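Following this message is one structure expressed as structure tokens.
All protein chains but one are shown in place.
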Amino acid sequence: MFPPRQDVLRLMPEIILSLSGILLMLIEPFLSGARRTLIVTLAALGSGLALVSTIYPATLPGTAFSGLLRIDGFSVFVHVVVEAVAFLVIIGSADYLDREKIQHGEYYALVLFATVGMCVMAGAAELMTAFVGLETSSISTYILAGYRRDVPRSNESAMKYFLLGSFATAFFLYGIALLYGATGTTQLARMTFPTTPGRERLLDLGLGLMLVGLAFKIAAAPFQLWTPDVYEGAPTPVTALMASGPKAAAFALLLRILATVGAAGTFWFWALWVSAALTMFVGNLAAIAQSNVKRMLAYSSISHAGYILVALAAAAASDQVELGVAAVLYYLAVYALMKLGAFIFVSQLGGESERHMEIDDFRGLAVRQPVAAACFALFLLSLLGLPVTSGFLGKFYIFNAALASRLIWLAVLLAINTVIAAFYYLRVIVVMYMRQPNQTWPPAPMPWAVTFVLSIAAAGTFYLGLFPGRVMALATQAALSLPGR
Amino acid sequence: MSGNLAQAYAPLLIHLLVALGLSAILLILSSLIGQHRPTREKMQPYECGITPVGDAREPFDVKFYLVAMVFILFDVEAVFLYPWAYVFRELRWFGFTEMLLYILILLAGYVYLWKKGALDWNPSKTQRDRQT
Partner (left out) sequence: MTPQLVIFLVLAAIAIAGAVNVILQRHPIHSAISLISVMIALAGLFLLLESEFIAVVQIIVYAGAIMVLFVFVIMLLNAGAEERTNMSRMARYAGVPLAIFLLIELAYQIGAAALSMTPQPLAEDVTRRLSMLLFQDFVFPFELTSILILIAILGALVLAQRGESVPAKGGPKTIT
């Protein structure tokens, strides 16, 4: 009756994250005065411990809780990505929250709970579990998006995210219901192609609705309309979280469905193809027109979802999903680090109430703050995909997977988009390095916490760009650990 | 619906039909037979017998929302207790432990709400000081 001890050990990261979230929530009302150090330390400790405890699921692969969760190399890889994101976001938020005078324990508790949801999504082998995980991560992020309660923009962001997100979740849930109707199970592994006529269309319909729900979460066109407003209005560290964590988790869920349910690959292929092409163009073309850096990065994150979708389409196209899956996983790690770095940097440079977010505010940053400017330039170049940076190798693997699956056109579109993207990334770099500063405000100091996060992100960007071997081996191993179709 | 369940719920259906039918008949009868002489006073909204002041539609305090929200959350918690109680004996210690864990987690939320003063209609001065 009781689940075996291994099952609990396999869930160690989730348990630690939940407990530290609950602890933070409990001590919050009892604290007064000098609370910041304690709260941030606890939150960082919780997420750090969770990251370390991922060793348990890594060494104990298998299914847990009557097959609801599947702990394999794949889920462990995604676990590490989202936990690292949570850890870095928590440390990177502290100074921002101080400046905005919203330094509360609740913020960190919500980040930790959101991470629990993402971890569950990464490991879910059953759709109801996946749904509860999705809700846990989404609802926490809705609240976090509106955390600057007195700022109308932040309210707007939370409101739009919540309304559209709920619609997307409803689509996902309806999809689950139809899949259950077609196959009589919610276990992904048992969803075989139904033989009864009529039911196979039900299966397709269910898969289609689920794809709509998840496409919203990863901001894939044509379900990307919410992204710029939500990302711009949310507190910038929260934007950093939203752009990297939940997106990785939603991609993980998509991949697992794609790899486990046989019908998904064939049925989704064209939808993924078209969506990938659309998403890249929509994101990149709109990003060119932006004058606000935060908004530009939001559009850039749409285009990156498009790049990852190319790899997904590649995984759906061929019988050997490993190449595509490994490319997605590698890119998720790469993307999380550089995007997180870029957003945390912007959150610090924006100053009080995020006043300095225009590209023009970055004029001559190389003169005012040379180290910080170099760091930001690195993230931008990596987002662009320049050699030596991780973005290049990430794109290379996606390219490789696309060509291996004979998706020549999609690969060509990816190349074209990289050229388009060069325009707006380089423009910011030009403004930072080749214009004279004319700001009237003093340079924003970089507190040690932000410096720490930025150095880790920068180091990771270099590491993944120069020595892909180990991480790529892990990604391939993770891809192979998925149950074959 | 199998025989047993249909029999069990037939009284409910009859009750519903009678209630609906009776209220419909009463409404129709009173509008047909009754005399209608509306005056200005008669058409005013009823407010405990005193002269109504201002518009009936005023924005409510956000506290009402908070109470309703907290009510729903613990209502959902309570709903899970019904099926649990139904199979409590079969599940033995495992059932007890899992529900204990569930309730303990929610207890943390309750303590948080309490200490935050969300359950006080008028927060005391100390709590107000703490929040600012």
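Letters are used for the chains, namely A and B, taken in the order the chains are written, and counting of residues starts over at 1 for each.
Operating definition for what follows: a residue touches a chain if its C-beta (ideal position, glycine included) is under 8 Å from a C-beta of that chain, and two chains touch if they have at least 3 such contacts.
Just so it is clear, the model here is predicted, and its values are computed rather than measured.
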| item | value |
| --- | --- |
| Residue, one of A:R201, A:R355 or A:R470, that touches the chain absent here | A:R201 |
| Of A:I16, A:A58, A:V82 or A:L110, the residue in touch with the unshown chain | A:L110 |
| Which residue of A:S66, A:S291 or A:S455 touches the chain not shown here | A:S66 |
| Absent chain, residues of chain A that touch it | 1, 3, 11, 18, 21-22, 25, 64-66, 68-69, 104, 106, 109-110, 113, 116, 120, 128-129, 132-133, 135-136, 139-140, 142-143, 146-147, 149, 158, 178, 181-182, 196-199, 201-202, 205 |
| Touching residues on chain B - with respect to the absent chain | 1-2, 5-6, 9, 13, 47-48, 50, 57-66, 68-73, 75-77, 79-80, 82-84, 86-87, 90-91, 94-95, 98, 101-102, 105-106, 108-109, 112-113, 116, 118, 122-123, 128, 131-132 |
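Simple rule for what comes next: only the chains that are shown with their structure count from here on.
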| item | value |
| --- | --- |
| Whole-Å gap between the CA centroids of chain A and chain B | 39 |
| Touching residues (chain side chain A, partner chain B) in the complex | 1-2, 18, 22, 25-26, 28-30, 32 |
| Residue ranges of chain B in contact with chain A within the complex | 91-94, 97, 105, 108-109, 111-112, 115-116, 130 |
